[in-house]
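Worksheet: the structure to be examined is printed underneath.
Removed from the display is one protein chain of the complex; every other protein chain stays in position.
Letters are used for the chains, namely A and B, taken in the order the chains are written, and counting of residues starts over at 1 for each.
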Amino acid sequence: MAAKGRVTFSQDQCKGCGLCVDVCPVHILALDRESINAKGYNPAYCTDQEKCIACTNCATMCPDLVIVVERL
Amino acid sequence: MAVVFERTKGLTPISTHYCPGCTHGIIHRLTAEAMEELGVLDQAIGVAPVGCSVLAYKYFNCDMHEAAHGRAPAVATGIKRVLPDKFVFTYQGDGDLASIGTAEIVHAAHRSENISVVFVNNAIYGMTGGQMAPTTLAGQRTTTSPLGRDPAHAGYPIRISEMLATIPGATFIERVAVDSPANVRKAKRAIKRAFEIQLEGKGFSLVEVLSTCPTNWGIEPPNALKWLKENMIPYYPLGNFRDATKEEVSDGQ
Partner (left out) sequence: MAKVLMKGNEAIGEAAIRAGCRYFFGYPITPQSELPEYMSLHLPKAGGVFLQAESEIAAINMVYGASGSGARVMTGSSTPGIALKQEGISYIAGAQLPCVIVNMMRGGPGLGSIQPAQSDYNQSTRGGGGGDYRLLAYAPASVQEMVDYVQLAFDKADEYRNPVLVVGDGVIGQMMEPVEFRATAASDLPPKDWATTGTGGKRPPNIINSLYLDAEELERHNIHLAEKYNRIKENEQRWESVGLEGAELVIVAYGTTARIAKSAMENLNRQGKKIGLLRLITLWPFPEKGFAELDEATKDLLVVEMSMGQMVDDVRIVNEGKRGVHFVGRSGGVIPSTALVEEKILEILERSE
């Protein structure tokens, strides 16, 4: 059984590049098209925290180090 | 509950000036994490280049020295000769290292200067607005090769790792890419190994990191990773080109 995890974003620092979105194996990341952060981007967010498996792929690809991953 | 991924102490809290999706940020992180894990942050002196990563001195959380375009290996040489027990690295792009600074990198390798080089190759001049780099691929359109690089006119793209690997003093030369989580993890191992070689006093080490430039390539960040994989890796194959520390072992057997 896959590990349970939690992924949190420093959304103010996110540049909305989407590199994290594509590499998430459980497809729970997206760019929030409804909001614009202080930098002027649509920040990434987690659509379903319950499904996170703490694989760290998203944080590994994030060029701006806005992601913290915890294993529960 | 355990934090399995958080921001390294090797980087300052400053948000970088890099464009969205530019993989410089990933390579900065790998460099900083390698220093943090090896416990050398407080012994480190980094040399920043000219180009997109010109402001690297603001991002690495250690003593930093801003060099002129291409001269980082010479500046690092000066620092290392004064402080041989400290950890000295350069962070350079392809315009900086493979064009205007070719002499400096070749001779630093020839002297087996005990420094480590993180060489970021994204096949374009980013900071100046997307001009042709020495590493620009044949046919690749840039603002100074608007019809695509024509090798008959501008020559073929330069393969730095292969060239440097022919130099006896180049102790460790490896090419990696940051186009996928698996490759990013491999890149981290290579950078850490390069740094260890310096700490072991074994001489010159360089890791070439294939990187993207979504803005000047004109490709969305996730697709830029695909472009890197499909276009750059075939011409710039990944792998280790030289590890003299292993050759020493095999020679002895």
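In the analysis below, a contact is a pair of C-beta atoms (placed from the backbone, for glycine too) under 8 Å apart; a residue touches a chain by one contact, two chains touch by 3 or more.
Model, not experiment: these values are computed from the prediction.
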Taking the whole complex into account, name the chains on display that the unshown chain touches.
B
Omitted-chain contact residue, chosen from B:19, B:32 or B:62
B:62
Residue ranges of subunit B at the interface with the undisplayed chain
41-45, 47, 54-55, 57-58, 60-68, 71, 74-83, 86-87, 103-104, 106-107
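As a convention for this text, only the chains that are shown with their structure count from here on.
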Can you name the residues of subunit B that touch subunit A in the complex?
1-8, 11, 15-16, 18-26, 29, 178, 180-181, 184-185, 214, 220-222, 225
Of all residues in subunit A, those that touch subunit B in their complex:
5-6, 13, 15-19, 21-23, 39, 41, 54, 56-57, 59-65, 67-72
